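As you look at this complex, bear in mind that one protein chain is not there, while each of the others sits in place.
For clarity, chains are labelled A, B and C in written order, and residue numbers in each chain start from 1.
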Amino acid sequence: MKVAIFGAGRIGEVHVKGVIRAGHEVAGIFDVRREASEGLAKRFDCKVLDTAEEALNDPSVEVVVIGTSTNTHADYIVKSARAGKHIFCEKPIDLSLEVAEKCWEDVKDLNPFIHIGFNRRYDASFRRLAETVASGYIGGIENLTIISRDPAPASLEYFKVSGGIYKDMTIHDFDIARFITQQEPVEVFATGSVMVDSRIGDIGDVDSATVVMRCASGVQVQIMNSRRAAFGFDQRIEAFCSGGMIQVDNQNIDSTRLYSPERSAASARPMDFFLERYSDSYDEAWVDFFERVSAGKSPGASYFDGLQALRLAEAAGESKRTGQMVKVNTPAG
Amino acid sequence: MKVAIFGAGRIGEVHVKGVIRAGHEVAGIFDVRREASEGLAKRFDCKVLDTAEEALNDPSVEVVVIGTSTNTHADYIVKSARAGKHIFCEKPIDLSLEVAEKCWEDVKDLNPFIHIGFNRRYDASFRRLAETVASGYIGGIENLTIISRDPAPASLEYFKVSGGIYKDMTIHDFDIARFITQQEPVEVFATGSVMVDSRIGDIGDVDSATVVMRCASGVQVQIMNSRRAAFGFDQRIEAFCSGGMIQVDNQNIDSTRLYSPERSAASARPMDFFLERYSDSYDEAWVDFFERVSAGKSPGASYFDGLQALRLAEAAGESKRTGQMVKVNTPAG
Amino acid sequence: MKVAIFGAGRIGEVHVKGVIRAGHEVAGIFDVRREASEGLAKRFDCKVLDTAEEALNDPSVEVVVIGTSTNTHADYIVKSARAGKHIFCEKPIDLSLEVAEKCWEDVKDLNPFIHIGFNRRYDASFRRLAETVASGYIGGIENLTIISRDPAPASLEYFKVSGGIYKDMTIHDFDIARFITQQEPVEVFATGSVMVDSRIGDIGDVDSATVVMRCASGVQVQIMNSRRAAFGFDQRIEAFCSGGMIQVDNQNIDSTRLYSPERSAASARPMDFFLERYSDSYDEAWVDFFERVSAGKSPGASYFDGLQALRLAEAAGESKRTGQMVKVNTPAG
Partner (left out) sequence: MKVAIFGAGRIGEVHVKGVIRAGHEVAGIFDVRREASEGLAKRFDCKVLDTAEEALNDPSVEVVVIGTSTNTHADYIVKSARAGKHIFCEKPIDLSLEVAEKCWEDVKDLNPFIHIGFNRRYDASFRRLAETVASGYIGGIENLTIISRDPAPASLEYFKVSGGIYKDMTIHDFDIARFITQQEPVEVFATGSVMVDSRIGDIGDVDSATVVMRCASGVQVQIMNSRRAAFGFDQRIEAFCSGGMIQVDNQNIDSTRLYSPERSAASARPMDFFLERYSDSYDEAWVDFFERVSAGKSPGASYFDGLQALRLAEAAGESKRTGQMVKVNTPAG
């Protein structure tokens, strides 16, 4: 299939590689920053698009990747759906649940194939955990603990437009919690602190957060986030089940272990950051995307999944403000 | 020193051993169930006391261990303090914070040495963790995660008089959280579910609980409890700090690791339960007790510590009922 | 049973404790160094024996523990056997295989119960490993790797009378290899180097040794020894079987794990030395000893086991000198 890439930033490059590795063709790259699209196009020997419309109007382009800034996602989704394209849109759909819901109203009758870029669903370890839980091999799930910490904070400029920690960072964890439990949280509690950088507090955000969720079944979920982990990218999950437990541990840069007079069996440090740790998951997502499109299946991470993650993030924000556990109403998906 | 033991149950036996191993003398054992005191006294070659007063009135007895049923603790504390004894009282002080506070009012002017039996403070691993945090070696603490799950639920009869999961089980975790952070939580949130046994729900309790606390500094604490862990006694702590992290992992019955076609490096299962896992901590507590009494120091786990754990447990109960994060007011210690 | 202890050194104390914990009685302690026996007797409230004969002639004494210097073992074995005592003798039986064989000739018609102090057979982890191998759960054993390194070298004086690394240190590994494989090595190769202290070389010994053995079945065994491991007492075993593998890993002083910018999941250091690491095994050996004596069973580590370990050690020494793999002829046990 021919694929147009909108957005030539870091994540755009990831998708260019993913499309090529999956054996498909990048038809062109568009970015409002011309030098970005030109740089990326040159490195991967692709065409530069002058406008998004160039791809939308080209009937040979079957897939559009939306990796532009978040506030443009909804607009590109509507345009791409109307142009009959299959869509791969980065998370979050939008920073406003309202906008995201409105966008769906605009396109749902077109029944578009829209995949939301929750790449962690395609991580081999998370998948193994989810499959083990689903298999019932260790009984039913009772508790899920997700630890997700970045190695170091991004820039303050980034945080200002990020929508806050719950929509920007926890959003991945909201999604993976739903992916693993295969259940909808019905209650959300959140709290947070400023421990890393007081300027993050000055813009009304927190850098260290805790979220607790409950599903109707009684399953409880804890999410712990931080914008900084001194020892590196900290990505762990633990599913506690009635018959046992399965964890995903951090993945290290190599498999050495050091023994010194002070300490034993010290592992190497974790892989640096998400592009490294989740590298394979981006590729797997593309393989799955093309398979599902070809087979006429629904996406591996749907628009509804994107909306639900946003709903949980909004509930977390409200809980943080009020100190109250917030009920989440999930409309029929 | 000569030590009188009140209560000849499972924990009474632990203390008889601890006193002997610490090189001190058990002066006598009292229990309202005569056959219990006789059995224990026989096994350790001690004297049976007909009444508690026998010990309280004996000037050669310097220490009283209160390991009777919880609802008698406060009364024995008052009597022992008035008799001028040093006191080692099992946790919790009482199921009612009000009773425990009243008890203190009654004895505080006597300035008694009262040690509350929070044995986990004396576990070598928890202690190493606490010391590492306190040393600043890995920076300041930002987050503390405590996982505490029993291998299997006790009897329903036990649960009926236990005071509920927060006062019975989480009480240890409340204390260890304060011990490690060296800070007072100012906000408590709790939720819980019945996942293990519906009869636990029938008596108004939960068997699977989550507690989140915040200290004034912003430090966040998560506690996850369950009355059943299929793979065994699950006792882990993780202190996430600005410069690194220190964990306490479960301790296994041996150091074997099995490799099979299915899985690699499978460790032995955890030690069965608290008497085994925390065995050394009970002994260490006694060594410390006698050292502090001799040196005229304050106890390693004070009456105030006992009150604080109760306060947090009551706040957790209130939060569970209301869905609201509850403020905790700590009177000057 | 009443037990006489010959030898009031470090290992004598271990056995005094073991006998008491197993619920039996120490009838008296003898040592040629009077102050040693007096010190030990005082600490454990036992009687001091003026001579070994005092115990040998006392019909109420049923068990003799031989923990004296190695060159006196054979003599005490003969005397104790002739006096009709059950014997617990420290390893090695003697530094000379010839002497040890002669000793057996002298006592075998008395059919004495002689337990040789190979305590590691009673370590819970080694035992689990041996039982797993014996169960066939992971198929038949093909290779056994034993790593055994002391934290730091003993004194040069000790080494001078130690009989050399193979008889002093590897002797434990020879025994445990036979215990785990349940097979007799038929070929032994050994080499070694002086890496730790050149004075050890000056007295004709090595401080870093490798031994390879083959059993008639083809099973291969590797033993790696060193007199110094900077990170602590290094005691690991790995049984590679046709259907899997089982390892015994080092045991650490606590279960903490440290994460820092440099390294992840660094465990605590190993327990300091053999009295700590193998503490339980000494006690278990005594429980087993009394059970076997009472039940009329043969010892858990027999005189023949003691001879075999010596035979392998002598073969290792010969191989080290000649560079040749040495055949070991095992007389019918």
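Keep in mind that, in the parts below, contacts are C-beta pairs under 8 Å (C-beta built on N, C-alpha and C of every residue); 3 or more make two chains touch, one makes a residue touch a chain.
None of the values given here were measured: they were computed from a predicted structure.
Undergrad: With the full complex in mind, choose from C:Gly163, C:Gly244 or C:Gly317 the residue touching the hidden chain.
TA: C:Gly244
Undergrad: In the full complex, which of C:Leu110, C:Ala124 or C:Met224 touches the chain missing from this view?
TA: Only one of C:Leu110, C:Ala124 or C:Met224 touches the chain omitted from view, namely C:Met224.
Undergrad: Would you indicate which residue among B:Pro261, B:Gly296 or B:Pro331 is in contact with the undisplayed chain?
TA: Here the residue in touch with the unshown chain is B:Pro261.
Undergrad: Residue by residue, what part of subunit A touches the chain that was omitted?
TA: 124-125, 128-129, 132, 138, 243-251, 253-261, 265, 268
Undergrad: What is the set of subunit C residues that contact the non-displayed chain in the whole complex?
TA: So the residues of subunit C touching the unseen chain are 138-139, 142-143, 145, 147, 149, 187, 189, 191-196, 208, 210, 212, 214, 218-220, 222, 224, 226, 228-231, 234, 240-245, 323-325.
Undergrad: Could you please point out the subunit B residues that touch the chain left off the display?
TA: 230-232, 250, 252, 258-270
One rule holds in what follows: only the chains that are shown with their structure count from here on.
Undergrad: Compute the distance, rounded to whole Å, between the mean C-alpha positions of subunit A and subunit B.
TA: Inter-chain centre distance comes to 41 Å.
Undergrad: Could you state the distance in Å from the CA-based centre of subunit A to that of subunit C?
TA: From the centre of subunit A to the centre of subunit C is 58 Å.
Undergrad: Which parts of subunit C, given as residue numbers and ranges, touch two or more other chains?
TA: 250, 258-261, 265, 268
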